[in-house]
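These notes concern the structure reproduced below.
Just one protein chain is left out here, and the rest sit where they should.
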Amino acid sequence: MEFTINQIAGMLKGEIQGNGLEKINMLGKIQDAKKGQIAFLANPKYEQYIYTTQASAVIVKKDFLPRKEISTTLILVEDPYSSFTLLLEEYHRAINFQKTGIEEPSFIGKNTSVGGNCYRGAFSYIGNNVTIGDNVKIYPHVYVGDGVSIGNNTILHSNVTVYAGAKIGSHCELHSGTVIGSDGFGFAPQEDGSYKAIPQLGNVIIEDHVSIGANTVIDCATLYGDATIIHKGVKLDNLIQIAHNVEIGKNTVIAAQAGISGSTKVGESNIIAGQVGIAGHLVIANNTSIGAQAGISKSIKEEGQRIIGYPAFDVKDYFKSYAVFKRLPDLNDRLRELEKKVHQNNSIVQEEVEGDE
Amino acid sequence: MEFTINQIAGMLKGEIQGNGLEKINMLGKIQDAKKGQIAFLANPKYEQYIYTTQASAVIVKKDFLPRKEISTTLILVEDPYSSFTLLLEEYHRAINFQKTGIEEPSFIGKNTSVGGNCYRGAFSYIGNNVTIGDNVKIYPHVYVGDGVSIGNNTILHSNVTVYAGAKIGSHCELHSGTVIGSDGFGFAPQEDGSYKAIPQLGNVIIEDHVSIGANTVIDCATLYGDATIIHKGVKLDNLIQIAHNVEIGKNTVIAAQAGISGSTKVGESNIIAGQVGIAGHLVIANNTSIGAQAGISKSIKEEGQRIIGYPAFDVKDYFKSYAVFKRLPDLNDRLRELEKKVHQNNSIVQEEVEGDE
Partner (left out) sequence: MEFTINQIAGMLKGEIQGNGLEKINMLGKIQDAKKGQIAFLANPKYEQYIYTTQASAVIVKKDFLPRKEISTTLILVEDPYSSFTLLLEEYHRAINFQKTGIEEPSFIGKNTSVGGNCYRGAFSYIGNNVTIGDNVKIYPHVYVGDGVSIGNNTILHSNVTVYAGAKIGSHCELHSGTVIGSDGFGFAPQEDGSYKAIPQLGNVIIEDHVSIGANTVIDCATLYGDATIIHKGVKLDNLIQIAHNVEIGKNTVIAAQAGISGSTKVGESNIIAGQVGIAGHLVIANNTSIGAQAGISKSIKEEGQRIIGYPAFDVKDYFKSYAVFKRLPDLNDRLRELEKKVHQNNSIVQEEVEGDE
C-alpha cells in the first residue's frame, strides 16, 4: 500500500505545495514522523514541528502561513484533523481487508457458498450449508458451524467460533476468541439433587454493523425458533457475557467484562460500563446509562436514567449515600454520644420535673 | 435426521390421529411451525393455533377434544410438555452426537487410543499417550495435550484447550474457548522486587456429567500429585475462573463470570450467581446460595445460608442495610438536626439547673 502525495491530495480534495510525486506508505505524528510518512498540523502548539519534521507530507489548514522555511510537502485542506481521520480510516480498512484468497490447508463443507473477494485463512473451518457474502475475511483457526450465514464485508479474526445456525450481518467485526452460539446455561433440577441440561436449540442473530471484542461469549436462545439478538450498530467490548434469549437494542454500547443474564431485553442507545451485571428477565429502557460494576436487579422503566451501585439507583444519589458511608464510623460515634447526652438530659429533666413536684 | 410421525409416536408411546407416514425433520412452536415440523399443545391458551397451524404433527393430551376441524396429525400422549421435552432432548443429542469419523487434516500423537464412534474434526490436535473413550466428539481446533484421558460420550467444542495430564470424565460437555489445566497463578516474590514463577505441576480432574461454558478457565493444581477437582454433576457457565487447587462439590452450579481463588473448597449443591468472587483458602458449606456480585472473604461454615454483599452476609440483612444506605444523606441530616436540638435543650436545661441553684 503506497500512494503518491498527489493521490492522497486528490482523495482529500486538497491543494499541494511541494513535490506531489513523493510516495507515502504510512501515517505518523508530526513530531516523530519519518520519510515516507504523512502527518497533520491542526493545533498551533505543534507548529514548531512543521519546520523540522522528517515527514514527507503534512496536512495543514488552507490558510496556514509558514513563518520559516519548510522542507516537507504541504497538503492544504479545510479541516486537517478530519482529513487525517479519513486517511486513518482508509488505512485501517485497507489493512483489515487486504487479505484475499485461500490459504491451505483450510476446510470447507458441502453446499456452502462463499462470495467474491473473500479471505479464508489457513486452518479455517467452514461447515456445511453455510452462506458467506462478498468481501468477508475469515482468519486462520476460525470455526464456522453448519448452516451459518454471514453478510458482506464482515471480518472474523483468528480463533473466533460460530456455532451451527447463527446469523451474522454485514459490516460486522468479531475479534479473536469470541464465541457465538454456545449453549445457554439452563439446567432443570432433578429430585436427587442433580441437574439435567435443558436442550438449547435456539439461535443467535447478529445484525449489521455490530462490533464484538475479544473473548466475548453470546449464548444461543433456548427454544427452537427463538434467538438471542444483537441489533444493528451494537458495540461490545472484550470478555462480555450475553446469556440465552437476551436482546440488545440498536446502538447500545457495552464495555468489557459486563454480563447480561438470560432473557433480559436491553433497550436502544444504552451505555453500559465495565463489569456491570444485569439479572435475568428484565427490561432496560432506552438511553439508560449504567455505571461501572453496577448490579441491576430490577427493570428500568423510565428512559434516560443514569444509575450505579448494587442494586443500582440514581448515580448522584448513590455518590451522596456513599459519601456518608465513608463517614459511617463517625456517624455511629456521634449517635452514641448523642444517646448519652439525651440520656443525661433526660435524667436531669426527670429530676427537674420530679423536683418541681 | 428425519423421522416419520409413526416413529415419533412410537418413541413417545402415543396414539396417532391422522397420517403417520408424513416426515418430520424439525421441532417448532405451534403458532409458527411449518410443514415438516412437530409442535405441542399443553396450555389451553394456545388451543386456537391447533386449528390453523402448518405443523405436520402436534402432540396433545390424550383427552383433547377438538372444537373445530383439524388438518394436522395429532399424537395423543399423557403429558404433551414432557413428551415434547423428550423430543427436544433426543433432537439435541442427535445434533450434538451426529458427527462421526475423522476430518483431515487432523493430528494424533503416539500411544494414543480413541474409542468407537468418535468424531475428530479437521485441525483437531491430540497429543501422545492420550486415552479417549467411545462416542467422544472432538470438534475442529480442539487441543488435547499429552497424557490426557477423556471418558465416553463427552463433547469438546471447537477451540477447547486441554493441557497435558488432565482427566475428563464421561458425559461431559466443554464449550468453545474453554481452557483446562493452564498454570495456577503462583509467584514467589524475590528480594529485588521481581517474582519467580512457582512451577505448577498438578493436575485437573473433571468428573462425570460436568458441563462447562465457553471461555471458562480451570487452572491445574500446584504440586505434583494434587489436582483441581470439579466433582460430578457440576455446571459451570461462561467466562468463569477456577484457580489452582480449587475443589467444586457435586451438583454445584456457578453462573457466568464468577471467580474462585486458589485452594478454596466449594461444597455440594451450592448455587453461585454471576460475577461472584470467592477468596482463596476458604471452605464453603453445602447448599450455600451466593447472590450476584457478592465477595466472599471468609469460610461459610453453616449449611444452607443465602448471602450477598462485599464482604457477603445474610441476603435479607444485606437488603435491609442497603435500604438504609440509600437514605444515608437523610439520616445524616436528621442526626445533625438532632445534635442541634440536643445542644439547645442542653443549654436550656443547664440554664434551668443553674437558675434553680
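A and B label the chains in the order they appear, each numbered from 1.
In this section, a contact is a pair of C-beta atoms (placed from the backbone, for glycine too) under 8 Å apart; a residue touches a chain by one contact, two chains touch by 3 or more.
All figures in this text were calculated on a predicted structure; none of them were measured in a lab.
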{"item": "Identified contact with the non-displayed chain, of B:Ala42, B:Val315 or B:Leu335", "value": "B:Leu335"}
{"item": "Of A:Pro80, A:Gly121 or A:Gly151, the one touching the omitted chain in the full complex", "value": "A:Gly121"}
{"item": "Touching residues on chain B - with respect to the absent chain", "value": "105, 107, 123, 125, 141, 143, 145, 159, 161, 163-164, 177, 179, 182-183, 185, 187, 193-195, 197, 199-201, 215, 217, 219, 223-225, 239, 241, 243, 257, 259, 261, 275, 277, 279, 293, 295, 297, 310-311, 313, 317, 320-321, 323-325, 327-328, 331, 334-335, 338, 341-342, 345, 348-349, 352, 355"}
{"item": "Interface residues of chain A (partner: the chain not displayed)", "value": "26-29, 32, 88-89, 91-93, 95, 103, 105, 121-123, 139-141, 157-159, 173, 175-177, 209, 211, 213-215, 233, 235, 237-239, 250-251, 253, 255-257, 268-269, 274-275, 292-293, 322, 325-329, 331-332, 335, 338-339, 342, 345-346, 349, 352-353, 356"}
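Convention: only the chains that are shown with their structure count from here on.
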{"item": "Whole-Å gap separating chain A and chain B, where each centre is the average of the chain's CA atoms", "value": "25"}
